[in-house]
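Every protein chain but one is kept in place in this view of the complex.
Let's look at chain A:
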Amino acid sequence: MDPECSRLLPALCAVLVDPRQPVADDTCLEKLLDWFKTVTEAGPSLLLLQENPCLVELLFRVLKAHDPRPRVLSFSLRLAGLFAAQEDCFQYLQVSLSRAVDTIFSLQGDSSLFVASAAGQLLVHILALAMRGPAEGHPSPQGCDWPACAQKIVCHVEDSLRSTATPQVTQALNVLTTTFGHCHSPWTQGLWVRLSPLVACLLEKDPIPASHSLVDLLLSVARSPVGSSDCGLWETLAQTLSHLSPTQAGPLALGILKLQDCPQALKTQAFGVLLQPLACVLKAAAQAPGPPGFPEGATGDSITVDTFLSSKSACVGLLCQALAHLELLQLLPQRPSPWPQAPLLRAAVAILRFCHGSAAPTSDVGGHLCAVLAGCVRVQRAALDFLGTLSQGTGPQELVTQVFAVLLEYLTSPDSSPMVLKKAFQATLRWLLGSPKAPSCCDLDPHTQLFLGELLPVLRKRLCSPCWEARDSGLEFLTQVTRHWGGQAAFRHALLASEVPELTGQLLRDPESYVRASAVTATGQLSSWGLYATPTGPEHPEVQQESLFTELLHILSTDSEGFPRRAVMHVFTQWLKDGHADVAEDLEQFVARVLQAASQDLDWEVRAQGLELALVFLEQLLGQPGSRCPYAVALPEAAPPATLAQVLQALCRVQLFEFALRALFDCDRPVAQKSCDLLLFLKAKATPCGGPQEAGASPDVVSVEAALQRWQAGEQGQPLGELEPEAVMAVLRSMDLEGLRGMLAKSSDHMEKSPQSLLQDMLATVGVLGENEADCY
């Protein structure tokens, strides 16, 4: 700790223990803790405690106070925990803290959540430390050889577990969860042997108290080394799964399925719990006994049905939970195998039909589901997300057809809320891109082509929607699908036959800026594939592209909102990267006009993107920067790269230097950083070739440097004027770009973030600092 902080610390501690002094907000205390954490992690902290007795004094006085302020108490407890994590500090603190264990017990029930949670964590730290010395081996579960302090804590936990009051049980479970989560020493094994009968007793109760915390504890134990050795644990887990209500059991089941090594039977049981709500839906939706459904153990038992029927919120909650859990599970490598893809698909489709009111159930449960789910946006969103994830697998064609049919229903329905519509578009995209190619050629298969024929009119209508979210998600969908399929003949044909490209062009003038931005991206993408024709008509095919470029440039220079302008810069960058035919026609003209427009933009992201575009341009002229991809195999180049002199000439013609140098002194740090990187890249490329001229004294350089100094001072109005390549290189050589990069790498608030500044701020708010006293009269 630096001496200045040591000097400020006693005053701060005095403020914290003084109940009359206002304490700065929680974030200050959090930052202070963060700082202490880095200090304690940096090395042994005993010295720190010894040199700053005010800290121990603080802990002692706060714990002894009759009515401590919650946030200060929480802070002190956590601070004590930080120090107590080191053995020597613990011994040092023990003198003052061992009497405090009782206080900490009572603080577990504090009304402030911060205090309660800190008290629990502190107990864990103390327990862990107490067990470290004498009990490194395998202490007996009975605990006769445990240190007194640990014995006291464990007995307290045992008492709490036996309590009939749920909050007590919750506290004990939370302490144990943290213990098994953090401590992996052999003694935890003994602890579990000692406590597991009490935990098992909780399962006998009805209702099971603190089920949430119980689930957390069991999973925590299962993940710890205890779990891999104790087979009794698996039985407890299985028992818990069957005792908990379907909603409570969901998180436990997911947790079990995520475990690396647990018995197959338990996994099957857990998977059954997750599948049950969907099995129930399938059963309710079935017209007749259908194809085989889920594996054994997931047959839609009566408890799940009861939950469905009990209330709307219970039904919706359970379904959403099941869908979210299964969605997570599907993405995991350890997901159950075989994965019941087909029944899951059927269930997702059935849920979406229930929500849409298009299902025609025959059973009572089905009728009830229909009434509860009709128009329920929450379930619709969850089910569409889930359906989208299922696109990673395949399914029988008849089912895939159903999936597309239900997606089309949602895309068409005027009742789909904007969020649901967005999700429906996303799911559709995933299914479209996942659909198989026709075996004979690389074009889209006939089913997909048929679907496209129905989809495009819907998309067309959505682009005309008065609801901007609908237009926006329609455009996003169009962009994505074009990005992937722009080269597919069937897609090109269908798209050109629809009015979609024209409508997209019109949306460039949409009143909503988000829509304009999406329209910019979409037209850019369409144009990259030659799918965009401006509304001016087909009679002048040769001016079409020029007019889109002009239109986008117009947006870049005049649009009042940032989003469309940023989108234009992204499109231009992409065009440049792709070697878009019309950009390539007059590359320099293109770059010059874009950079000119971007340099005057008020939005720093636009300027930063301008630098990105400039970098792409540079790379194309000079070749890839080597550092970006060190293992890339150098391809034989078709044409030799232009000579450096030619490149520099070109850069001067498009005024890239002026743009970059101006950006170097940009008031927004990311822009300056990017520019610095770009100039460094250029310098590195140019230096080895080394221009023969040493232009240090050239009059050009003097004027440029003078201008740059004025820019740095904030007068950016003046242009640089005509630049000679030699002068530019000379300036670059003379500038300390590396130094500048180092400066810029530090965040702008690195001064304000220092602990010294934090301490000063906190003291300043209570007016303790000496210099403030002078102002008081």
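Throughout what follows, a residue touches a chain if its C-beta (ideal position, glycine included) is under 8 Å from a C-beta of that chain, and two chains touch if they have at least 3 such contacts; residues count from 1.
As a working rule, contacts and distances are computed from a predicted model.
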**Asked** The complex lacks one chain in this depiction; which UniProt name from "COI1, F-box", "ER membrane protein complex subunit 8", "Integrator complex subunit 9" or "Cytochrome c oxidase subunit 3" does that chain carry?
**Response** "Integrator complex subunit 9"
**Asked** Just one of A:Gly366, A:Pro501 or A:Gly610 touches the chain that is missing; which is it?
**Response** A:Gly366
**Sole residue of A:Cys155, A:Cys467 or A:Ala645 that reaches the chain not shown, by the stated touch rule** = A:Cys467
**Asked** Considering the entire assembly, which residues of chain A contact the chain that has been omitted?
**Response** 357, 359-361, 366-368, 370-372, 374-375, 413-416, 460-462, 464-467, 470, 499, 503, 506, 509-512
